[in-house]
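A single protein chain has been omitted; all remaining protein chains appear in their positions.
Up next, chain A:
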């Protein structure tokens, strides 16, 4: 479905090569040392960083130059995933209606998504009044209503404690499975990989290696990955 064909990402001195295909409905983890370019890879898929060379194809269609909002994907960032001046309901609504015109039918759908993340009672609250975990769940509710076939996550729960984080990962996995989307998540934690990923993209030395089955890779890592995992 999403094919990165001979991709080259260049930012100043930094270069990253990537050539792989992501399949529908699979969960991918992106791991690698700090500064290897994990976040940059996601930003390039998402359209925030232009490809210096190569092509990005979605079901055979060239989306290399498409605007971020026009791509079949959505992204959760490390922070600033919600507008602090908008209510929870409005924040989720933006995923459905970027033009901000919400009709009654949309509202039903938004409330259903909020119910699913157990935040239906907080629809009119501003994000500042919520805990970190609750804020992440609002962002998940938006992913749910957006229903894009590909969800990118850049260490979205890095700020949460271990228990809450696992809870969020499980909720994430369930949410994504429900929409049938594929997921690409940058993470630092090997245990996250085991918990959530089907396949692993290892980024190191200016290369994003093609996805490998997570279980096998983590059980018997090649030397570079072993060095990273320690």
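Rule of thumb we're sticking to: contacts are C-beta pairs under 8 Å (C-beta built on N, C-alpha and C of every residue); 3 or more make two chains touch, one makes a residue touch a chain; residues count from 1.
Methods note: contacts and distances are computed from a predicted model.
Missing chain, UniProt protein name: "Thiamine transport system permease protein", from among "MerR family transcriptional regulator", "Thiamine transport system permease protein", "Cytochrome-c oxidase" or "NADH-quinone oxidoreductase subunit D". The hidden chain makes contact, of the residues A:39, A:136 or A:175, with A:39.
Among A:16, A:49 or A:217, the one in contact with the hidden chain is A:49.
Although one chain is not displayed, chain A still touches it through residues 11, 39-40, 43, 46-49, 67-70, 74-75, 77, 80-86, 94-95, 98-100, 126, 128.
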